[in-house]
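One protein chain is absent from this view; the other protein chains keep their places.
Showing chain A:
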Amino acid sequence: MSAQKVQAGARDGWQRGGAQAVRRRIVERLVNVLCAIATVVVLFLLFSILWTLVTRGAAGLSLSTFLHSTAAPGSGGGLANAIVGSCEQTLLAALLGTPIGMLTGIYLSEFSHDGKIVSFVRFVSDMMLSVPSILVGLFVYLVVVEPAGHFSGIAGTLALAILFIPIVVRTTEDMLHLVPRAMREAAYALGAPGWRVIVSICLRAARGGIMTGILLALARISGETAPLLFTSLGNLNWSTNLNAPMASLPVTIYQYAGSAYDDWVQMAWTGALLITVAVLATNIFARWWLSRNGTASS
């Protein structure tokens, strides 16, 4: 019986050099080549974007880009107010979002005895992680900008903080889960109260990972445009007043890139180059830092 099967198999060409084996080898080769091509294409796209940014953006890089505020077309303005506005709103959003995000992460990881509500908070936080950012802009417009009657840097900061928090929640929870149980038990055995164990032992052990998460979240919100369109709006003049419309790099890029003036489009490319370099550098630094300092478990 089995000998017959083997013979039949030989006739079908399963053996080395047979028709079936050749077909399998060809398919395998084909898939390998297609996968390699897919990888090359994706890498090519990344390099195409970076190349375009560098070649078109570098021309506008000069000292006045950093020292002068945005100005009317043809009068040689810079991006100073947009850069400062972006930094101000992003950093304030991070300052506001970090404690809330970390506390929520702690809540999810350490208060699981609260029952169903913890998993519900986790579910909602995960949803917020991927809520379309433009909807966050609409929300902040309706609850802050409309009652106040004017666009403001505060509104922009709030919108960015709402996007910032869920990322920190996610990383904090994940990193706390990596803290070995034995470490907590040792701390409890020494008589430390629960909050001391969390703050001085768990958070301390997980701080490398949490810092990385905060940096990545910072990079993410610093490039957000959609939520700022309806909240901080943009401002052509120098302003650091949080209670007034505030310029930001992404919104300035959006306004300039669609304009008909060559020098504005040039400025948009320069802004795009600046923000991309900042975001990618933060990303690379955060990843390098995480790999060097390791996670809580190592």
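By definition in this document, a residue touches a chain if its C-beta (ideal position, glycine included) is under 8 Å from a C-beta of that chain, and two chains touch if they have at least 3 such contacts; residues count from 1.
The rule is short, and it goes like this: contacts and distances are computed from a predicted model.
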Complex member absent from the view - protein name from UniProt, among "Cytochrome c oxidase accessory protein CcoG", "Succinate--CoA ligase [ADP-forming] subunit alpha", "Phosphate transport system permease protein" or "ABC transporter substrate-binding protein": "Phosphate transport system permease protein"
Identified contact with the non-displayed chain, of A:91, A:128, A:178 or A:242: A:128
Touching the absent chain when the full complex is considered, from A:82, A:155, A:205 or A:226: A:226
Candidate in contact with the missing chain, chosen from A:45, A:61 or A:186: A:45
Absent chain, residues of chain A that touch it: 24-25, 27-28, 31-32, 34-39, 41-43, 45-46, 48-49, 52-53, 56, 99-101, 103-104, 106-108, 110-111, 113-114, 118, 120-121, 123-128, 130-136, 138-139, 141-143, 146, 162, 165-166, 169, 184, 188, 191-199, 216, 219-220, 222-226, 229-230, 250, 253-254, 257-258, 268-269, 272, 275-276, 279-280, 283-284, 287
